[in-house]
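Only one protein chain is missing from this complex, and each of the others stays in its spot.
Labels run A, B and C following the written order; every chain starts at residue 1.
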């Protein structure tokens, strides 16, 4: 398929759509990003690559990193992970705290903030040098050693992360955090600060489209069955309070971040990453979602 | 594939799993069903049929009927349906009323009770004889004229349906119910009382696996694009508070009912219906979910 | 004390305070009231009376009537009343339904709508002709036979009372309503429609300032101990979500209604009623609260 022509075509049509979104602004590093940048990249399991725009420019992947830490924990820990976090969609944001309280400190799923913090706590217990180990895992599945934390972003997140501290303290009061809070949060704020390009995101997620095997290295990250389950989890929980809408309109499992990135997986076929910094009210890239909706509609490539 | 052998095999293995579930007992008609019945049926888009156990015995399909009324409304109404109901998973049940209040009478999705009641209200405005029209729609997509409401069940539901009356009154206080409450609830309680067999459920859902076209009649119920969206909606919202778990373990879009039935769709391939009356704590068939998990695991037929 | 001079003085000063409030408008009968009417009346336990403005004009007492039905139930039922309703302040209004659900159908107190409906249910079981009996009780404690329901108001309330129907159905689903819903709601909507003047309200509440005895007839309605408890309950629960503020600023137990009336009790001394139809955001008379705050401040007559 001539994906690049299609990318151009959709991008050009979306030019006329007014973008009501705004860049994430709770930390200066996100607020200062040029909001008009746009990149998209598609990589097939066979190794073909299709790019458009700022596809090789790195940006803050933010919550997309929660997939990496979850996969790392899921590949090492057996069933006990589901005693520490649920796997259901989160419901409206106004519930976040009351739900965590109602469920006695067990987050709804590993992709909301509370759940990702629990996964960091699990990795803090499991890994010798969590931050280094996480990074080297990402290097391995991406085939690129230069991907790194942005420590300035991590520090900014930490300085303004009172709500996340509220979550971790509440979970600790229910004994669902085992390690020292500062140690856990240091990991959490670092993973959110990772910077990658659309091209790199496509490569890093490719094992999820390929039954758990990294195509270019042959390394088996997860069994085929577990790989399907990670995709399923992204489908129901990957888009904050908009998982239903993304599933309805785009029809692929994926994960978004407040840096404006979205990565989606078409099992057995390809991964696609899009980046457009302006966010809709629910914190997902406004043009990114629209672009993916158009793309899967025109190519009839929803999984449903 | 030798599905029938596989059905036998899985059923036989599940015999040794203790079923901690209980039949739905809030109305006498459900409570008196023999809980040990078990049926499964699979129909391919090409017309092949595979059956096991009580696959042709009719039971109360309950919430599964919400897919029929939603499709009927969705096929006639254009975009305005999404001003009346959302399309996001519902979150924990303890939220049901507060969420409806927080969202000013707009239900989270059309498959929870509140949302299905709104759909009944839309059909009450849209159709000349709603109850007759709904039934004849089901006859058409199933190819069977004998499917009917069980008026005794409908009456039992009505007599004990105080919680549903609380929902409809709350929505009416927010002006999200347009017709007379009793008229809307009469439709709602009747659709929940419909009785079908696994075999009939498979046939009735087949257009959802076939790009919106009923294979045996050629009738186009929905466009291919809208069909994918109905499947997507079932994936995120079809299993009460267990949509995440069903997606994670089974990996197919589907819908369950408190009568113990579950029907699932493998797009482009088949529909499958299973019936086992004992329910888990979240109101889904305990053995039905387990059976489907085993089936999609062994055949690697999850969509993810 | 020269109360009438004080009434004039405070009223005159309050003229210059802009009243941001609006008359209750959810039923036409309240919306059409002249909002500039103002009346105040004070009656001492010794029988002295002080009036100002529209003190003898009848208006819709609305929720103030909940005190009458509660006292009637409390005087006849022994302890079991507290198995059917709590006696704690209600918290923010956004909780009303979730709290009722959390507490499994037991309202927080008998002065919120849900609690007053439970009291009507108790009276429906307890009294031969509830509506007649309630009215004759009010006649007895007021010494005036002409007080009556306004059936037009009751009908309007019933026609728009979807939220109240949501409450009663939710409670019925938890088995905390014993009688037929329509019968209970008929009593409830009628008591809200009662019309009385400030002068009549003062007389009717006088037994609460007089150890339970109606001064002009000598009839003992409640024991002294129970009388104190009714006053205590009004203090913590008499002003919707503004009980804390009323207690803080006025310092007397009392009860308000959306018709713009407030009645307050100074134990052993007097009752006072004020009427000004414009309501603040929490549904209490804006000028009425201000007037009482000024009055108790200048006379140092808070009970605290």
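The rule is simple: a residue touches a chain if its C-beta (ideal position, glycine included) is under 8 Å from a C-beta of that chain, and two chains touch if they have at least 3 such contacts.
From a predicted model like this one, the values you see are computed outputs, not experimental measurements.
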Request  = Mind giving the shown chains that are in contact with the missing chain?
outcome  = A, C
Task = Consider the whole complex, including the chain that is not shown, and state which of C:26, C:216 or C:248 touches that chain.
result = C:248
Key: Selected from C:109, C:169, C:256 or C:271 as touching the chain missing from the view   = C:109
Hidden-chain contact residue, picked from the options C:163, C:228 or C:269 = C:228
Ask   = Out of C:89, C:130 or C:283, which is the one that touches the chain we can't see?
value = C:89
Query = Residue-wise, where is subunit C in contact with the chain that is not depicted?
reply = 86-92, 94-95, 99, 102-103, 108-109, 224-225, 227-229, 231-233, 235-237, 241-245, 247-249, 251, 253, 267, 297, 300, 302-304
Note = Even though one chain is not shown, subunit A touches it at residues 94-95, 97-98, 101-102, 162-163, 165-167, 169-170, 172-173
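Everything that follows uses one rule, which is that only the chains that are shown with their structure count from here on.
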Ask   = Over half shared or under half: which fits the residue numbers at the contact of copies subunit A and subunit B, same or different?
value = same
Rotation, 0 to 180 degrees and nearest 5, that superposes subunit A on copy subunit C via CA atoms = 180
Remark   = Relative to subunit C, the most remote chain by C-alpha centroid is chain A
Inquiry  = As a quick test, compute the distance in whole Å between the mean CA positions of subunit B and subunit C.
reply    = 48
Ask   = CA centre of subunit A versus CA centre of subunit C: separation in Å?
value = 55
Key: Inter-chain centre distance, subunit A versus subunit B - centres from mean C-alpha coordinates, in Å   = 32
Inquiry  = For subunit C, give me the residues that contact two or more of the other chains.
reply    = none
